[in-house]
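With one protein chain held back, the other chains of the complex are shown just where they sit.
And now, subunit A:
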């Protein structure tokens, strides 16, 4: 009982009279029922407050940890996926060597009718496409990873360097899915027949890559260049046309030449 403030109305005589005669009490039975209920309540659920306390104690740290983890994960993902296209000079620096070191099997197969640029290489380089395919055929967690090879992979692996990214080399887009779609499941990777199929699909990819690379040569596409050579021939400038054709071959050794230029 607290002391009443001075401005609180009071009547000590009345209070004493009231307390002298205010003797009503609840029954003993009611007392027993209430005390029994209080004991029973403790006996029934002693663990509830503890469980609530545990959850309340860890709720905030868990929420903070989850938020932090998500933030870090998103930041790392953003870091590994630069938003823009890879810089063009890098691509141009890498592509000649890639083209030089990994000649297309398709072009080599066509070498029966045209002069093969480097006939000694196929024996030593032939395993490369299969290695490249094996890399593509590695079971990855998601198709997104398969669709987006890292730029560092392109640089480090010449065979893969010829495999264009869909973003940077749109001309290769129709052919690239054939390569990627041919990448089998882990179980199929051990099958010989499917391995052979992958080897067959490699030249198509390389041709597509070569044509895509040729498109950027000298700022004009290979087809435009060939049209210009045709025009020179039509105009009777055969020497100039031959010179242009040789330049074209040097610049695009893997580009499948039309029949008219194979003579």
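Here, a contact is a pair of C-beta atoms (placed from the backbone, for glycine too) under 8 Å apart; a residue touches a chain by one contact, two chains touch by 3 or more; residues count from 1.
The rule we apply is simple: contacts and distances are computed from a predicted model.
**Student:** I notice the complex is incomplete. Of the names "Sigma-K factor", "ABC transporter permease subunit", "Sulfur carrier protein ThiS" or "Redox protein, regulator of disulfide bond formation", which is the UniProt protein name for the chain that's not shown?
**Tutor:** UniProt lists the chain left out of the view as "Sigma-K factor".
**Student:** For the chain not shown, which residue from A:17, A:75 or A:224 touches it across the whole complex?
**Tutor:** Residue touching the chain left out of view: A:17.
**Student:** Hey, which subunit A residues sit against the chain that's not shown?
**Tutor:** Residues 1-2, 4-5, 7-11, 13-15, 17-27, 30-31, 33-35, 37-39, 41-42, 46, 48-49, 52 of subunit A touch the chain that is not shown.
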